[in-house]
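Selected chains only, in their assembly positions.
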């Protein structure tokens, strides 16, 4: 497939998008896992909040993968690729207490947002169109990050 | 968590649901991978058909995982669990020709439906409520299977 | 086309589904005929009720026919097949009085439901997935049957 980008720009941008894709699929699986296994007094509230993260992650996984295809780079979202290259700490097996789920999501979202910012820097010189996709995506991830972080604050403790 | 099922019934049903969950997540990842990487004259038609499979797989993954939780068995849908226990043949890396994508989906859906039928047999003696979920799910998978299979028929060849 | 069912199971199940398909198309044509030709004081009320039957019949005809295809049996819903194999009493030509339309529908729905129950028994041993489709369909037919039957009751007579 031909690309609207020259060779070097395509390679760098393609790697940034591929990394973003793996992060987003991983994030959607972790959030679903917590969505199903969460227990504790805040069950219902966090149960729904986790599905908001899943919705963001799935929707941007599609955008990012199709952006990769659009610049001529085949995206790779296979289970083994995700399992092998994902950089987030895997959740434990079994039921997860509500505050642990919040702690887990805060950490995963911070990691993902930080890696996205590095990709924003990289694509600044290779493809502003892809960068624009990453900017919108990072704003969403950081908004989720703030919300989970806010739920951990307890000034009286 | 307490269960509405006795110990043995819970274990057998839980394993059936856990197996179904892994199959459905694996199926959703394979169909998305093909959705993004498909090429060839039938691109648009199959591109959309693959997303129909994703929608079925995601929706029933949720139903099956929450059914497991409802009988007191924590579902496991983590990336590594899926990568390690999934039974379908992984798609190749990179662009995939349209007829290869159809061939791939036909095989995966046949495998998944066949394993679901074994789970229907198992749960017949342990939990009719879970079996009812699997019956509806299998009808959907076999309908997708028919549609991909129908696209492979060519009487003039 | 390959089938997820072995030969014998496929044949028995396929015949059950084919019989259901003919009944449902016949039912939709009879209910539409009455919908158009009904006269009498209860015109409007029954006119709409008949279209509810048409909606049920058409929707399940699709489900049943595609289920047949999904198990590798080509469904046959041609006009001549319906005319030749349908088991319901054909309505008379021309305008039909409202109470006659109700009488007609009560009889047709009782017949159809009774034949569906026989198919539920047959498929119990050949395909639980198809049986599950027939269970849902029969519940709908028997609900319509109750409603038309209720309209015939008159305790003061």
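Think of it as A, B and C in the order they're written, each chain with its own count starting at 1.
Here is the rule we use: contacts are C-beta pairs under 8 Å (C-beta built on N, C-alpha and C of every residue); 3 or more make two chains touch, one makes a residue touch a chain.
Source: prediction; values computed, not measured.
S.K.: Assuming the 3 chains shown are copies of one sequence, what number of copies does the full assembly in this structure comprise?
M.R.: 12
Just so we're on the same page, only the chains that are shown with their structure count from here on.
S.K.: Taking all residue numbers used at the chain A/chain B interface, answer same if over half belong to both copies and different if under half do.
M.R.: same
S.K.: Where the centre means the average of the CA atoms, what chain is farthest from chain B?
M.R.: Relative to chain B, the chain whose C-alpha centre sits farthest away is C.
S.K.: Cα centroid separation between chain A and chain C, in whole Å?
M.R.: About 50 Å, centre to centre.
S.K.: In whole angstrom, how far does the Cα centroid of chain B sit from the Cα centroid of chain C?
M.R.: Going by mean C-alpha positions, chain B sits 32 Å from chain C.
S.K.: Using Cα averages as centroids, what's the distance between chain A and chain B in whole Å?
M.R.: Computed value for the inter-centroid distance: 24 Å.
S.K.: If a residue has to touch 2 or more other chains to count, which residues of chain B qualify?
M.R.: Within chain B, no residue touches at least two other chains.
S.K.: What residues of chain A sit close enough to touch chain B in their complex?
M.R.: 1, 25-26, 29-30, 32-33, 36-37, 39, 61-62, 65-66, 68-69, 74-80, 82-84, 86, 90-91, 93-95
S.K.: Quick check on the complex: what are the chain B residues that touch chain C?
M.R.: That would be residues 110, 113-114, 117, 120, 124, 131-132, 135-136, 138-139, 142-143, 145-146, 149-150, 153 of chain B.
S.K.: Using the touch definition from the top, list the residues of chain C that touch chain B in their complex.
M.R.: It is residues 1-2, 4, 66-67, 69-72, 128-129, 132-133 of chain C that touch chain B.
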